[in-house]
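Removed: one protein chain of the complex. Kept in place: all other protein chains.
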Amino acid sequence: MSKIKVTIWNEFRHEKSNDFVKSIYPNGIHQQIADGISNVDFDILTATLDEPEHGLTDNVIENTDVMLWWGHCAHGEVRDDIVEKVHKRVLEGMGLIVLHSGHFSKIFKRLMGTNCSLKWREEAEKERLWNIEPYHPITEGIGDFIELPNTEMYGERYDIPNPDKLIFISWFEGGEVFRSGVTYSRGHGKIFYFRPGHETYPIYHNQEILKVISNAVRWAKPQLFREDVCPMSPALEEIKSTGDFGRAGIEQNSEGEAL
Amino acid sequence: MSKIKVTIWNEFRHEKSNDFVKSIYPNGIHQQIADGISNVDFDILTATLDEPEHGLTDNVIENTDVMLWWGHCAHGEVRDDIVEKVHKRVLEGMGLIVLHSGHFSKIFKRLMGTNCSLKWREEAEKERLWNIEPYHPITEGIGDFIELPNTEMYGERYDIPNPDKLIFISWFEGGEVFRSGVTYSRGHGKIFYFRPGHETYPIYHNQEILKVISNAVRWAKPQLFREDVCPMSPALEEIKSTGDFGRAGIEQNSEGEAL
Amino acid sequence: MSKIKVTIWNEFRHEKSNDFVKSIYPNGIHQQIADGISNVDFDILTATLDEPEHGLTDNVIENTDVMLWWGHCAHGEVRDDIVEKVHKRVLEGMGLIVLHSGHFSKIFKRLMGTNCSLKWREEAEKERLWNIEPYHPITEGIGDFIELPNTEMYGERYDIPNPDKLIFISWFEGGEVFRSGVTYSRGHGKIFYFRPGHETYPIYHNQEILKVISNAVRWAKPQLFREDVCPMSPALEEIKSTGDFGRAGIEQNSEGEAL
Partner (left out) sequence: MSKIKVTIWNEFRHEKSNDFVKSIYPNGIHQQIADGISNVDFDILTATLDEPEHGLTDNVIENTDVMLWWGHCAHGEVRDDIVEKVHKRVLEGMGLIVLHSGHFSKIFKRLMGTNCSLKWREEAEKERLWNIEPYHPITEGIGDFIELPNTEMYGERYDIPNPDKLIFISWFEGGEVFRSGVTYSRGHGKIFYFRPGHETYPIYHNQEILKVISNAVRWAKPQLFREDVCPMSPALEEIKSTGDFGRAGIEQNSEGEAL
């Protein structure tokens, strides 16, 4: 079995500008995750905002099976044409794992079609992620819950579509709940949003969190890549009902535009 | 009970440029639907592409409970800023009913997050829409199936997200099937995609098709309109777990951008 | 519009045997709910375990649009033949609202097909039900959350099928979360499970809880009642592909048994 080609994308700004963040993620969140999920089955690449084309050249995108996405303070700086390419590739089959504040990334909002807004608070409170689907590949090896001593709070209502599967629900010390792990499929691609991971807490050093991410990579691995088409498709059976209409219509090309 | 404010949007091009289409819809598809679903409970407005702002001024959008959308050959001409406003309003609560070739409209693709592509063929063949959920408000008064003697074919795979409810599945004479009626909720808005309705067939003269559209308008009526927010939300319970972290983080504004 | 015929079923045992419970629900939980949701649109009947046929005669079942179900200590005493009738009626279209410890009732387990088990604890702790779907008829008039000062805890994993809609998620003071409001459709009937309501807390005196129940009754109102059939159905189109097979098969009756 060939390796899963993983690309970990990170905004990589806080880690350069803030000493506290740097102390937690000296080589960036992307590198910490890369090290943390490193595995004989994974072929891992990283890419960051300030690289040319954000590190997401056509070649990189085409050679990615599963992409991870972490962003926070610079969602607006991600180029629309690159978001477009990533979006296209997810619909063709690429897996996408969106982490924490990535809920507000252009790519996630575009795939969901909703605002992806939520309540939030940064008080370093306790979070407990309850495992709602212990049978699911994403929770393989995870117990009843994962406890994080200090986290930023995200609370409902989280403006997302009804998920295919609700995998984790978080309890927060301050009184909120949150759908912290949700799966979707869009086009031929599988998507997992996973809440944990603020830049000011060492959450990506937590072995259970890394285990979930690692499981999600395996789960999101594409079965196939397929380009989008909208083909005129000849009849498979004889048609006898045309009546007075025949082919009176206006011809349509594959983009649905009249010819 | 106050009336439901319905805005029927139509591209209104084929009806002006093609005599055959004009013979079926002399006043446009929008007017035929408006007449067909006319009802003491509905307060109906129409709007078309070539009006200023496509007829969708801020005032019209704000005063719409449920919008219908028909487009085909000029999806690309719909202004992005107006699509943006309609999208925002759906997420705030406005109902949206997307008809036939509206599957490729900017607004539908944006709400779905997918390509919304399909197979198609124009041979005036027979279609039979099977009623999968007879208990649903959208199928009130509809029997086991609706039969259309001559239609354009749309076939699977239809590239849409898993619907909340699959209401109709079409059988086509030429050998295909299609998920012809599907519901979604996005934000606070309810969405119904309904396949029937090509410009070269008198489908919006069919009483059963009009009944389904009429039912869908009632179903999609908003319960509330609510603007999107992403609020910092103070704790509802005492927080004692902050440990060494305190509020070390980087402040975030309501757009998720760092301050 | 005709009234909605509501039947509130209650086990009605704790209220008779326990003085503390009696002090909260002197006329039984059923009567408190009946008084609490009393409304010009509802025609309310109550029925209890120790009545003949548990108060659920054929006539009562046939004349019920929406049934509420509360049971706890005597699920095992509910007659299987009556559960069978209620199950049949839900599939024909009757709405069913299952309350609190009704999660372990025969009728709910039968409709779900799962164990419906959960974690629980009785420490009179605080609960906060977060409103996940403010646009939904069941949450009409309900704010961001409902707070209950003292409740029994129910915790995940709750062994239920993926709900159609997740309406409420509960936060518990002791550290758990729970899917406290979930909707399903089964057959032609709509089902709502709503967690709040232990016998030792005055939860059915809470106006917000009563409002949710009242909303749910309106939501669950049947559109139609339809008896189950499994008909042999003549072809709608000409069949030319029978090849060597003809009707070689074994005849099947409407129960799927060979003749």
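Letters A, B and C name the chains as they come in the text, with residue numbers starting at 1 for each one.
Criterion: contacts are C-beta pairs under 8 Å (C-beta built on N, C-alpha and C of every residue); 3 or more make two chains touch, one makes a residue touch a chain.
The structure displayed is predicted, hence computed values, not measured ones.
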_Tell me which stretches of chain A touch the chain missing from the display._
93, 128, 133-137, 140, 164-165, 173, 185, 187-190, 222-224, 226, 236-237
*Kindly note down the residues of chain B that lie in touch with the hidden chain.*
128, 130-134, 144, 155-157, 162, 165-166, 169-172, 175-177, 179
*Touching residues (missing chain, whole complex) on chain C*: 14, 18, 20-21, 72-76, 91, 101, 103-104, 110-115, 117-126, 149-150, 152-153, 155, 159, 161-162, 164, 173-176, 184-187, 198-201, 228-237, 239-243, 245-252, 255-258
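Basically, only the chains that are shown with their structure count from here on.
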*Whole-Å gap between the CA centroids of chain B and chain C*: 32
*Taking each chain's centre as the mean position of its Cα atoms, how many Å separate chain A from chain C?*
36
_Centroid of chain A to centroid of chain B, CA atoms only: how many Å?_
26
*What parts of chain A, by residue number, touch at least two of the other chains?*
155, 162, 175-176
